[in-house]
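To start, the structure itself, in structure tokens.
Excluded from the complex is one protein chain; the other protein chains are retained at their positions.
Labels A and B are assigned to the chains in the order they are written; within every chain, residues are numbered from 1.
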Amino acid sequence: MSAPVIQESAEALARAVATGDRSATEVTGAFLAQADRTAPQLGTYLHRMAESALRDAEAIDRRRAKGERLGPLAGVPVALKDNICVRGVPTTCGSKILEGYRPPYDAHVVERLRAADAVIVGKTNCDEFAMGSSTENSAYQVTRNPWNLDCVPGGSSGGSAATVAALEAPLSLGSDTGGSVRQPAAFCGVYGLKPTYGAVSRYGLVAFASSLDQIGPFARSARDTALLQSAICGRDSRDTTSRADARPISLDTLERDLTGLRLGVPRAILDEAGEGLAPSIRATFESAISAYERAGASIVDVSLPHARYAIATYYLIAPAEASSNLARYDGVRYGVRRSESDLRGMYEATRGAGFGREVKRRILLGTYALSAGYYDAYYLRAQKVRTLIRKDFLDALALSDALLLPITPTPAFKIAEKSDDPLAMYLSDIFSIPASLAGVPALSFPASFDAAGLPIGLQLVGRPFEEETMLRVARAYENEHDAASRVPAIALADAGGAR
Amino acid sequence: MTKPAMASEAMRAKYEPVIGLEVHAQLKTNTKIFCACATTFGAAPNSQVCPVCLGLPGVLPVLNERAVTFAVMAGLAVGATIHPRSIFARKNYFYPDLPKGYQISQYDRPLCEGGGIEIHAEEVRKRIGLVRIHLEEDAGKSLHPEGKEGVTTTRVDLNRAGVPLIEIVSEPDLRSGVEAYHYLTKLKQILVYLDVCDGNMEEGSLRCDANVSVRPRGQAAFGTRTEIKNLNSFRYVEKAIAYEIDRQIALIESGGSVVQETLLWDSARGVAETLRSKEEAHDYRYFPEPDLLPVDLEAAWVEGLRATLPELPDALRERLVREQGIPEYDAEVLTETRALASYYEEVAARSGQPKLASNWIMTEVNAVRNKTGDSIESFPVRADRLGDLVAMVSNGRVSGKIAKQLFELMLTSPDGPEALVQKHGLLPIEDDAALRALAREVLAANPGPAAEFRAGKEKTFAFLVGQAMKQSRGRAHPEKLQAALRAVLTEEPA
Partner (left out) sequence: MPIDVSVVRKVAALARLRIEPSEEERYARELGGILGFVEQLQALDVAGIEPTSQVTEGARPALRPDEVRACDAREEALAAAPERDGDYFKVPQVV
């Protein structure tokens, strides 16, 4: 007797639809029904696409009936973070300034998903323009953590993480600039991959910090993560920073055991979090190390001497790029305009009212860091430190095949707990930001739960374009632990969710 | 700002003007620099736009290969260093015709550096150094109310947004508006020879800003400079610079001092007015464009391009002087455009008369073109027909006078000169008998002068020749006519 549809893996669902054991309509309908029930409580979606999803599913079923061969994600529902453009579908990036905006084109990943016969089910909530670590910076709504509705789902891709955790969709996409996929994945107990910079085209991803942004998958298993990543990666002529080096991942390779694999452990970085590091995280980290030793991996001590400068570096580079990327929201060609009698007034009113506090804070910071007389001391210096941080990772990854480190200093925190202290919020990115600056791939995987029943994730970091290795390492852990297979109460209909 | 007190000659003599120009030239590509939209001039508003050049959320730039090629050609043509790696940067400022809120340009790592342009301004020949040539995108067009009653909105057309530009920055080597005029003329000539820019100022394919300062003669340090914008014709550039030099000199002479500012040239009133002061100067917050890779050029590719460069005006001018033996001045006139030079070379070759060919083009052909405004390409008398005509003049087949008639006829007829000679009976009279007959007629019609000549008054002969030539409608062969006339006068009794 197979599990209910919504608990099945994307891989199994795609196979079932491709072979005709299930219809895409049935699969899509099941997840839509789940979202009907749980999304209102969780605040996962800014815009749902139930009608078009069912239409797409029916089209897929018709094509199968005609004997057509279906793609690798046949009939599999996928949710998209609201900063990924879908033609004709509202795309707000969680910002008032884009209220009602409908892009006239599809993002590259959307084309890829459709080519793989996936079914797009909606646009998920996120921190405004992906700036935040809790999804509390959305101008529209808060999103709740499916494991504890009083907690944040993390951010900025909180909606995409929560929707997969709550079985509203088997797969989703988010974007990761400084940890925005990995951190919410950890908070919600799912997998979250930040691919190598350049592995996935950014065409159609609304820019936050162009040299850091990457679209990444959320899933409930290593294999499903690989399946989705394989569908979206690779060269796109519309993004000259996208790379042919990004190859689809072989699911068979993920099953290979870890004998001979060298796992690098940069222990010193744990001390950077100091008091802030929860004992439950440290304990999970240590037990994972021994688990990997048992699994046949050799543990190598490595160091990332400049990782401690990562937050300072990031909070100069990212806001600087953002201050420029967000200049286009001027009320001239699209978005919400606040009318005034003169142009400058219109600009200032439109942007003053359209952007939220965190976005304004980062625009101010970035503008300051780039302005005359400060560029060398701030932006340029940060770029040089970025060079050192990247070198740290490449050196460590020369001695090892992948690195193991925490992804968050604590499990999910309470809603409103940190929203008044930006710096404290920034400091919680200590483990995710270094890999972002280095441009190397990083994966957050569910490792365990704390006493309060909140998920704890760990992070693997790999060599450029070696996502496969990380997923193989995560898969080995998955085989030994049940962390990934647990489901939050709200996701179970009989538990009546949190009603 | 009212018209400043003119500087006197005496005042002017005390100061040395220092001028540098920044020229923006639109490249003749089919598509924009970062998207596949067409660049056709004069299209309906916002008809040549797409998500990329509209700066929609989520789009990315992709560099146009030909824009790079054209920019490198320009660099090679002026002897600039072509950098193997150059980097795009964002120039951040807000304006409604700048969709992204930044212009993608080049800053500290431009495509080309150095090089220079030889100018020939009146008697002065000098080399104007270049600082750099870099690639960037154009902005759109803002149509302002222009003080129309009640109109308080600006309309924006983004067809031009993203059209590829090269910005050519000169060293402060220019010393007068006239030199600036000649520098621009020469720069345009080079770009048009290269066929990378159409040089059309009316359509904004060439735009110029001028940096002007003055300093007491002999002083090494530069004076405070002002920048003049909105100079949309070469003559305005010359005028505006002369105006600004005088304004600065008069200001200093009256005890004032020049303030660094940006001025806007008002061609209608012939004055430059403050656009923004130094305090209001933009802070562009340049930083490397993360959405584009560095532009890496292989030396072999650059050299390959160098090898395919067309012959440029200076080289062509020197070659014409060398090969055709025509004067420097002629060569300068004939190389104004590549097409005119080719036209000349064909006429010279066909006629075998380089100097005569040059004279005909510089006088007859250009006179007609100045009236009709014809380009040499559209000039009705093609080089083969003019070549034949020049040959006929040189071998005495027709007199200069007949030749001019034939030229006039060719302007409206497709026939060659020889055919026209037949058709209009313009054949020269060379037969001695016919010429003697003509002579007799003339003598009969002018018994007085004839008698005077016979009486030994030699100089009436010229008069009689003139009459005979007139009688023949210029067709009589000059020497043979004189011989025949003299013969009749001496051999035949009155």
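Everything below uses one rule, namely that a residue touches a chain if its C-beta (ideal position, glycine included) is under 8 Å from a C-beta of that chain, and two chains touch if they have at least 3 such contacts.
Small disclaimer: the values here were computed from a predicted structure and weren't measured.
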Note to self: For the full complex, can you list every visible chain touched by the one that's not shown?
What the structure shows: A, B
Notebook entry, point to check: Which listed residue (A:Q7, A:S52, A:Q141 or A:S371) would be found touching the missing chain in the intact complex?
Noted result: A:S371
Next item on the list: Quick one: say which of B:A36, B:A315, B:A339 or B:L427 touches the chain that got left out.
Entry: B:A36
Note to self: I'm checking contacts with the chain that's been left out. Which of A:Y45, A:F129, A:W147 or A:Y197 qualifies?
What the structure shows: A:Y197
Next item on the list: With the full complex in mind, choose from A:F355, A:F413, A:F431 or A:F449 the residue touching the hidden chain.
Entry: A:F355
Notebook entry, point to check: Among the options A:Y347, A:F431 or A:F445, which residue touches the chain absent from this view?
Noted result: A:Y347
Margin query: Using the document's contact rule, name the residues of subunit A that touch the chain not shown here.
Written below: 87-88, 101-102, 104-105, 197-198, 210-211, 237, 240-241, 243-245, 306, 309, 311-313, 315-316, 323, 327, 330-337, 339-349, 351-353, 355, 360-361, 363-365, 367-368, 371, 377-378, 380-388, 390, 422-423, 426, 438-439
Margin query: Using the document's contact rule, name the residues of subunit B that touch the chain not shown here.
Written below: 29-31, 36-38, 44-47, 49-51, 54, 56, 62-68, 94, 96, 142-145, 151-158, 283, 285, 287-288, 290, 293, 295-296
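The rule is simple: only the chains that are shown with their structure count from here on.
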Next item on the list: Using the touch rule from the top, collect the residues of subunit A that touch subunit B in their complex.
Entry: 83-85, 91, 93, 98, 101, 103-105, 107, 202-207, 210-211, 237-241, 320-321, 323-324, 326-328, 330, 332-334, 341, 343, 347, 367, 370-372, 375, 379
Check: What residues of subunit B sit close enough to touch subunit A in their complex?
Finding: 51, 54-63, 90, 92, 94, 96, 99-102, 152, 154, 156, 283, 285-287, 290-293
